[in-house]
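Quick notes on the structure that follows.
Complex shown without one protein chain; remaining protein chains in place.
Up next, chain A:
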Amino acid sequence: MTTVDNGVNVQALLDARKVLAGAPEAAQFTWRASSKWQNGVHSTTTVEKFFGLGQEQAHKSEAVFDADHPEVFAAEDNGITPIEYLLVGLAACLTAGVASVAQNRGIQLRSVESTVEGQHDIRGILGVDSDVRNGFNDIKVTFKIDADASPQDIEALVAQSQKRSAVFDALTNPTNVTVEVA
């Protein structure tokens, strides 16, 4: 029997699950991003530090994200549109979930590809029609997975990854958002 290796340390995750069951305080994380206006609709957001396991933590290095709008919006296109970052987050989160669940279920992955499409009626943000919402109307994710598993097991992988996905939850369920001026 060959051992399955998707590069996910599932044992560490299972151990964390056990430890955190008895220590809910340590499970409280705060993720942070700081943003700075550049010019026009271009901004730069950096992500480095976060809080978790009871103390300040940091990524290995700071990550910088440019957000702008494409030329069809009469902008300079110095980066992707903010709402596209949601698609990045969703795809990345579901993919991570697929890899983790596959590892936990002993399924060897050969390739996992997905495309994410968000349907967006921009009449909302432009204020053309107040009945149209600002955000996505619909998001569709299509996975192409090559793995040592039956089509049904692959379906189950994808379903379980949604069930345990932070971004899927954040997009499908309402969240309280407070915006203040400091």
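One rule holds for everything that comes next: a residue touches a chain if its C-beta (ideal position, glycine included) is under 8 Å from a C-beta of that chain, and two chains touch if they have at least 3 such contacts; residues count from 1.
As a working rule, contacts and distances are computed from a predicted model.
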item: Name of the absent chain as recorded in UniProt (options "FAD-dependent oxidoreductase", "Acyl-CoA dehydrogenase", "Sarcosine oxidase subunit alpha" or "ABC transporter permease"); value: "FAD-dependent oxidoreductase"
item: Sole contact to the chain not displayed, among A:I80, A:V132 or A:A156; value: A:A156
item: Sole contact to the chain not displayed, among A:L86, A:A149 or A:L171; value: A:L171
item: Interface residues of chain A (partner: the chain not displayed); value: 152, 155-156, 159-160, 162-163, 168-169, 171-174
